[in-house]
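For this view, one protein chain was removed and the others were kept in their places.
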Amino acid sequence: MTISNIVLVTRYGSLEAENAANKVAQLLHKRGANVYTVSPLAVMNAKQLESEHELRRTHLDLAIAIGGDGTVLRAVRWLSNAVPVFGLRLAGSRGILAETSLDEVESALDRIFANAFCLEKRMRIYASIDSLEFPPALNEILISRINVTRTPTFTIKFAKDQLRQRMDGIMIATPTGSTGHSFSLGGPVLHENLNVLVITPLSPVNRMPPLVVPNEPIEVRSNADSSIIVDGQSTFEIKFEQDITIARYKHDARFLRFETKGLRQLAKLGF
Amino acid sequence: MTISNIVLVTRYGSLEAENAANKVAQLLHKRGANVYTVSPLAVMNAKQLESEHELRRTHLDLAIAIGGDGTVLRAVRWLSNAVPVFGLRLAGSRGILAETSLDEVESALDRIFANAFCLEKRMRIYASIDSLEFPPALNEILISRINVTRTPTFTIKFAKDQLRQRMDGIMIATPTGSTGHSFSLGGPVLHENLNVLVITPLSPVNRMPPLVVPNEPIEVRSNADSSIIVDGQSTFEIKFEQDITIARYKHDARFLRFETKGLRQLAKLGF
Amino acid sequence: MTISNIVLVTRYGSLEAENAANKVAQLLHKRGANVYTVSPLAVMNAKQLESEHELRRTHLDLAIAIGGDGTVLRAVRWLSNAVPVFGLRLAGSRGILAETSLDEVESALDRIFANAFCLEKRMRIYASIDSLEFPPALNEILISRINVTRTPTFTIKFAKDQLRQRMDGIMIATPTGSTGHSFSLGGPVLHENLNVLVITPLSPVNRMPPLVVPNEPIEVRSNADSSIIVDGQSTFEIKFEQDITIARYKHDARFLRFETKGLRQLAKLGF
Partner (left out) sequence: MTISNIVLVTRYGSLEAENAANKVAQLLHKRGANVYTVSPLAVMNAKQLESEHELRRTHLDLAIAIGGDGTVLRAVRWLSNAVPVFGLRLAGSRGILAETSLDEVESALDRIFANAFCLEKRMRIYASIDSLEFPPALNEILISRINVTRTPTFTIKFAKDQLRQRMDGIMIATPTGSTGHSFSLGGPVLHENLNVLVITPLSPVNRMPPLVVPNEPIEVRSNADSSIIVDGQSTFEIKFEQDITIARYKHDARFLRFETKGLRQLAKLGF
């Protein structure tokens, strides 16, 4: 694998991340790589792409996300294709996705350009309504009521089953996302190798338990207007009584890693 | 206790409730009572009050809420003073607050006018910011993030203690409310006679447990813009970094009951 | 599939179940089947087997479990091979495993002898210590402290990961068992088609979440003497610091069903 075209993605509005991006760009130039950024981020000697849309049409070998897990999630969502992502953690950021800290950037780049890494795949999901497709989620998709003075009824179809429950919202999380927002809602931790999803209710009137289901299309319908929230970062509003299909996304996310680890998730939670 | 001035409050937009109101008004006239409604509800031979504001200035002996628990909650909130509320449950409505069904209205009125009832008090809470007071809640006050793409940090002060936690929102519920939305969030059931509150987190990053605290003022501050939602019915938007005080409301709610029961709450939950 | 050798298993100490067994035996004789029971159950014209051990060596085509889910669980455990089990529910018994009620026994037998049924497989697990194998579990294996005045430390190895936690016990449940004892401990519901297990802690000092893991061998070790409890019915005591391996059992359980249903589990829980 030859790595010559690299895009830098940074934490929003962080001067520290921009400074780090300049430093990383310099190190990449020394190694003969072409460096890209996406507007508004501007970096010396790097080509500035206009938009996420242009980003997706550009031939890239790697994305370097500089920030914390939030920045990695954004880079992964922008790169809806399969460009690998490498996370550089800024001081003070937590992260299981971004695991190399900025201090170690030089030795990390040595390993990357020596092809001494492996690629870890993580399954993703996406929501769609008829032919309208929402961006893919690495962690979770939350379908949440907009009007907080009414408790909607959700109808959920999966495999050959159907459920109807009153609740504030419903979350569908991947194994990667099971330690994130889904965990905060009381969901179980799913081993990251499993090809399953967890359906976690948000404030269900009848304390419905989380359901672990096969990674097959799930259909969700609410009788109230809803927000679709992708990885806690990207929000869309939809009308009531629409059939939302949650299904596996065609491209897995790919992470550049230096070592295969066991359950990063448990380490993240302090277990 | 002489009961001569009675206001009727009905479920919003329910023809069935309006018909019931007309029937109840007729029965009340026969008994010589003055009947009131609040605009837009109009009932034959009843005086129509312009607004909740006018309602609060009118001398009343009783409110009859026709609908389900939602209608009772609204009547109680409008009557921020201590006018007793009697709930008449429409067919198909659940309710622990509205416990007499419409079929039994005649015998119920007989008992009411014979003074054969008791008044049950329920403590209420209200939120305030400086001198701005929000309406009182019988069940709970929810302080919830508005921007769903950010997880705010909440600072919560109670008794002599202080907590800081990242979460989507925070709920303070009374014993009456502990079987409602707070229960859906995983909170415990509080015996209705206790003078305590339960602080239940909404999707806390670190799975903070619910806290049961003395009924003393609690101070909540979020570093993000928030909604204050009173009894799941009335919503207000506030700016970040404001000190919200939750405290006991000066007037308890009062319910007209025919028999003292034990824990209505457990019956409601099916235990 | 020819069905000629059938064993009857009944609820322990239930006269009603014994009477039902006599009735069922008579119906089976009419159809030319050989009927067996296991001592101490004795039924007219049926051959009484001495023990579970003899049962397992007898060639059988079907077991009919008369009682509730507990009786089905016992029949399945005794038949550690793959003899199909059909559950007949006594009046007043709940059950998702035993789904045909005794009233319908005649039409049920008609369908069975007309080969108008399907066989549903359910994966099972078993515990072992070195070469010592414990009986298979359809629902769950619980490893629980014996001395209730001490909180042991459990070490749990699964896939390539390892956890150490202090708790009263640890449960490993199958999808079939996820609606049983594991649910009572706060575990998620697993779709019955998944090839996964859920590790649910019993009173963990640090509120460890349930973990959903691949159906691969799991190793559990406690630093205190423990009980191994198979499907809540069969108990074994073991010493501290022994490596207990939980793995998939070589024979799935097989249930005779008249129709394929979706998630029986949710129906069981009232959802």
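In this document, chain identifiers A, B and C correspond to the written order of the chains, with residue numbering beginning at 1 in each.
Going forward, a contact is a pair of C-beta atoms (placed from the backbone, for glycine too) under 8 Å apart; a residue touches a chain by one contact, two chains touch by 3 or more.
Bear in mind that the values here come from a model prediction, so they are computed numbers and not experimental data.
Novice: If I consider the whole complex, including the chain that's not displayed, which of C:P152, C:G177 or C:P204 touches that chain?
Specialist: Result: among the candidates, C:P204 touches the missing chain.
Novice: Pick out which of C:M167, C:V213 or C:I238 touches the chain that's been left out of the picture.
Specialist: Among C:M167, C:V213 or C:I238, only C:M167 touches the chain that is not shown.
Novice: Of B:L27, B:L211, B:A224 or B:A247, which one is in contact with the hidden chain?
Specialist: Spelled out, the listed residue whose C-beta touches the missing chain is B:L211.
Novice: Would you write out the residues of chain B that touch the absent chain, in ascending order?
Specialist: 158-163, 165, 178, 183, 187-191, 193-194, 196, 198, 206, 208-214, 262-263, 266, 269, 271
Novice: Which residues does chain C use to touch the chain missing from this display?
Specialist: Chain C touches the chain not shown through residues 142, 144, 148-149, 151, 167-168, 181, 183-186, 202-205, 207, 227, 229, 232-235.
Convention: only the chains that are shown with their structure count from here on.
Novice: By CA centroid distance, what chain is farthest from chain C?
Specialist: Relative to chain C, the chain whose C-alpha centre sits farthest away is B.
Novice: Same or different: do the copies chain A and chain C touch each other through matching residue numbers, with over half of them shared?
Specialist: At the contact between chain A and chain C, which are copies of one sequence, the residues are largely the same (over half shared).
Novice: Measuring centre to centre with CA averages, how many angstrom lie between chain B and chain C?
Specialist: Chain centroid spacing, chain B to chain C, equals 48 Å.
Novice: What whole-number Å value describes the gap between the mean CA coordinates of chain A and chain C?
Specialist: Inter-chain centre distance comes to 40 Å.
Novice: Give the residues of chain A that touch two or more other chains, as numbers and ranges in rising order.
Specialist: 183
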